[in-house]
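In this view, the complex is presented without one of its protein chains, the others remaining in place.
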Amino acid sequence: MKECLGMLLAGGEGKRLGPLTSENAKPAVPFGGKYRIIDFTLSNCANSSIPTLGVLTQYSPIMLNRHIGTGKPWDMDRRDGGVTTLSPAIGKHGGDWYSGTADAIYQNIHFIDQYNPKYVLVISGDHIYQMNYQSILRQHKETAADATISVIEVPWDEASRFGILNTEDGLRIYEFDEKPAEPKNNLASMGIYMFTWSTLRKYLIEDAENKNSSHDFGKDIIPAMLEDNKPLFGYQFDGYWKDVGTIRSYWEATMDLLDENSGSPISVAREDMSKQIYTNEANLPPHFIGTSGTVINSLINSGCFIYGHILNSVIFQKVLVKKNAYINESILHPGVCVGEDVHLERVIVMENTEIADGVRIHALEEEEPIVINQENLSEYVAVREEIV
Amino acid sequence: MKECLGMLLAGGEGKRLGPLTSENAKPAVPFGGKYRIIDFTLSNCANSSIPTLGVLTQYSPIMLNRHIGTGKPWDMDRRDGGVTTLSPAIGKHGGDWYSGTADAIYQNIHFIDQYNPKYVLVISGDHIYQMNYQSILRQHKETAADATISVIEVPWDEASRFGILNTEDGLRIYEFDEKPAEPKNNLASMGIYMFTWSTLRKYLIEDAENKNSSHDFGKDIIPAMLEDNKPLFGYQFDGYWKDVGTIRSYWEATMDLLDENSGSPISVAREDMSKQIYTNEANLPPHFIGTSGTVINSLINSGCFIYGHILNSVIFQKVLVKKNAYINESILHPGVCVGEDVHLERVIVMENTEIADGVRIHALEEEEPIVINQENLSEYVAVREEIV
Amino acid sequence: MERMMGLINLEHEHHVFNELTYFRNNASLPFAGRYRLIDFALSNMTNSGIEEVAVFVRNKYRSLLDHLGTGDSWDLDRRHGGLFILPPDWNDPTDRSLGDLSFFHNNRDYFYRGKANHVLVSGSQFIANTDYKDAFKRHLIHDADVTVIYTDVDTIGPEHQAYYRVETDQDGWVTQMTNDHRNPNVFTGVYIIKKELLLDIVDYCIAYNYDNLFMNGIKERLQELKVYSYRFEGYHAFINTTESYYRENMKLLQEQNFLRLFQKPFIRTKVSSNPPVKYQAQAVVNNSIIANGCIINGDVENSILFRGVEVSEHSQIRNSIIMQRCKIEEDVYLENVILDKDVHVKSGQRIIGTKEKPYIVAKRQVV
Partner (left out) sequence: MERMMGLINLEHEHHVFNELTYFRNNASLPFAGRYRLIDFALSNMTNSGIEEVAVFVRNKYRSLLDHLGTGDSWDLDRRHGGLFILPPDWNDPTDRSLGDLSFFHNNRDYFYRGKANHVLVSGSQFIANTDYKDAFKRHLIHDADVTVIYTDVDTIGPEHQAYYRVETDQDGWVTQMTNDHRNPNVFTGVYIIKKELLLDIVDYCIAYNYDNLFMNGIKERLQELKVYSYRFEGYHAFINTTESYYRENMKLLQEQNFLRLFQKPFIRTKVSSNPPVKYQAQAVVNNSIIANGCIINGDVENSILFRGVEVSEHSQIRNSIIMQRCKIEEDVYLENVILDKDVHVKSGQRIIGTKEKPYIVAKRQVV
């Protein structure tokens, strides 16, 4: 028996991330100079002693599966438990793709039951934050809740963009308001749920039989529980939390890493051994800064060769930046090669893209940062030449 | 780059195994007192230094996934490569279930390509045999074949039950005859294929576009290659090989294990370190034979307590056989509990079944062995009482 | 979160095993058909939720290294925590520490590195199948400095002599630890201690030139420390002489003892790929413990056969312990015998020892 089992929803397609997710599941998108988005949640599980975890995949999972591998970087290559990737499968009654977050868990009831857990933690793999899930579990047990939902205060004027939890004293939830036009509260759901498994199991089965349901936790399961007056509580989180669901927010969250006062995970991990971030790391040599290279206010990973100028940027492993190149407020994914005299500003360059000498690409301050890969590179280069 | 990658088809439903596969994929059915059917193929891969293996699952894969785990028992928990279970996934063009053996490989072309192998070994996880796949690879390279198919001589009068390969001198294949009414040859395909990946890749893509194809290696891919006059060769195997696709053949293959002259894998493994069989072993205490127990010509695994009489039987782990019970020519799966004075003959008892004191179940010599589980047990007990 | 780390301290363990420990440490002595003594201490730790275990060992540790491997059989092949075998390898010329203090002093890093704030210390000779979760809970509730685990033995044997007896007040606080032969409350060698305190005691012992952390640092300072007691109830054995080794193996042939020792949680040991036992046509096996990989065609009674033993036809084995991969040819008679690993007994041999002093054949002999 495991006290608490984790279920990580990593099936999202992440359409708003554009080219970043055209061949790759959102949780597998590179983030933070060294990591993939899902590493932050996986590391939270490792740091919270949640050693048994199901990762639900369905969209382009090859990269994700390879990244997770046996789970070793997170010490989840366990004999009993550890990490298991769960794709949809054919059972006795034929096969079904996951049709919603609740359905994804429903289809894996057998998986969960074999560990006979008392509590199930449902999280998703597409946010950047550091949380010790033992804290939410502790509150969940203390309040004898059936569900505990992690919430964060958002600015009032943004509240209508979120799922808002309306609570009584003691954070007991009486209403879940999905993107309310006139929010009564500014506590937004972070999509992190701690459930008492026996209760959740019952609601999942009922929900699966309901043909009108969209099989979603926020839209169906939580409202059904509230209707039955079950004890549901909010768990207030006040650390750094960032959705990276759009190109702009992805870029902003990256820039946060360069600001030591933002409270973003990398600075925290340096100071606090219990908040390390683990990833499936390539075993690369340290990076090399040549005589012509300069680097200011930036993060650079191993395996790079830097001969140009890097400012306010995040550089992943195995990047080559040649002489007189000038990179500002940009993100270079693994294996990118930047030619001589290239200028990039507010640009995200995807894995293994080679940028020829002299190319200049700028996104303006008010524009969305530009995402470049080998395929669309020629469009931007052409644009530049026209301007010239 | 990997020279040779293995793809193990473990998606079969195994309908002819009746209750044995009602909740379990055929490759995960227990076999040989300690193993599951797939262990024999996995161990072949381990013993043949094929360290990178994709296991294609789709039907009830939970038990199979848990059994394979990180791949540690087969030393396949590698950083680069190792074993990966592959379930169908949603890609850019929406999701598809595997519709045939060739389709299953086709859908995983990306997985294979990432290792850039020169050769791909395609095997299935539902036969009992020991083969060093390096031998078939060596022949494949020597003959510069595009495909090499392992064949075994079968009795002429049974040949029409098999896929028969008609060959010229030097085992070059000119025709594949699926269950021929009048066989020209007695070389049956064992369903073990070594392909040159660049060739197979091309045929898989063509086959996938062919709406009339059943997407099967034997029915579509091999005939298409033969039509183009590609060099295809048979690889002659003369060891022990047994299909365990029906209850009768499953039972017979088990009884073979008790015959030291049958050449069946367990006797071979005892003598030959390079033919060990590995499994995901529970760490159980040795078994205990009580003062009232007798055991003759049988296999007994660890964790058992034997107080009754065992003859010509195979007993899996954690079985309890009480006093005066009499078990002959039977197979007791893990966790079975046999009451006092029970008589079983030619019976297969499924996992964790508890048989009450005094129950007697016999299958006659000419009958198919009876498969018992907790659900159908009452039928047989009722039958017995009616007879009484 | 309150957590324990584990320490198996083999220093200061008294044992008289003669032939059986010429080439191996006492902790790697084979037991009960497929185990080594250390498996019990180690499994009890992992079953208590401990994720990092150190082993202090001075010599003959090669078979131990081999047995423990990467720690994967105990799920201790971890990137954080895991298993640390710490033989002596000290190069500080200013180091003045003695006895087991040398191990503690030279391995401070191990204690600092982990997240745990309590240490569960154990030897290898107290055999039981348990976890120490309840003991740890009481240790925390009572805010004890140290909690010593003791057990109440029915008959005091020579194997208990080396262990202190525990005297407590009515609330369970330890008042004295003695050698009183009439006191059946025998200390098991297992105790839980606050990590910070442990390191303080190390400094204290080194400062005063002491050489035994438990004796000098805890037992002799019971008045200064808050030492609580926890009574272990359940099947157990103390094994530190050949006589107790043989007797405790034989005791397991009484079914209820075997059941009590091997009920869940299971003791883990190194896994192997041995096939199930093959009983052949002439096998007659009675009241015995048989490990995988054996092939039996003879007559085995009241005996323990380790992995991969072969017994040929017309051979009889009585009240004996036959270790891994021994080969018994035809027409052999063995009674009250211990065969160490890889012994080959030739056809027609007859060996009979006594119950009190079984006949021992050393590793790899051909007899």
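By letter and in written order, the chains are A, B and C; residue numbering begins at 1 in each of them.
Please note the rule applied: a residue touches a chain if its C-beta (ideal position, glycine included) is under 8 Å from a C-beta of that chain, and two chains touch if they have at least 3 such contacts.
Everything numeric in this text was worked out from a predicted model, so none of it was measured.
Undergrad: Consider the whole complex, including the chain that is not shown, and state which of A:I266, A:A325, A:V347 or A:I361 touches that chain.
TA: Once the missing chain is taken into account, the touching residue is A:I266.
Undergrad: Can you tell me which of A:W156, A:Y174 or A:F288 touches the chain that was removed from the display?
TA: A:F288
Undergrad: With the full complex in mind, choose from C:R79, C:K137 or C:H181 the residue touching the hidden chain.
TA: Within the whole complex, the residue contacting the unshown chain is C:R79.
Undergrad: Extract the touching residues of chain C with respect to the undisplayed chain.
TA: 22-23, 59-62, 65, 69-72, 77, 79, 82, 85-87, 89, 91-92, 271
Undergrad: For the chain that got dropped from the picture, name the residues of chain A it touches.
TA: That gives, for chain A, the contact residues 32-34, 72-73, 266, 269-270, 276-279, 281-291, 293-302, 305, 310, 314-315.
Undergrad: Which chain B residues touch the hidden chain?
TA: Spelled out for chain B, the touching residues are 49, 72-73, 75, 77-80, 134, 274.
Just so we're on the same page, only the chains that are shown with their structure count from here on.
Undergrad: Could you say which chain's mean Cα position falls nearest to the mean Cα position of the entire protein shown?
TA: B
Undergrad: Report the chain whose mean Cα position is at the greatest distance from that of chain C.
TA: Between chain C and the rest, the longest centre separation is with A.
Undergrad: What is the distance, in whole Å, between the centres of chain B and chain C, each centre taken as the mean of its C-alpha atoms?
TA: Using C-alpha averages as centres, the distance is 40 Å.
Undergrad: Which whole number of Å gives the spacing of the CA centres of chain A and chain C?
TA: Those two chain centres are 46 Å apart.
Undergrad: Give the residues of chain A that touch two or more other chains, as numbers and ranges in rising order.
TA: Those would be 72, 77, 79.
Undergrad: Residues of chain C that contact two or more other chains, please.
TA: Chain C, residues with two or more chain partners: 72.
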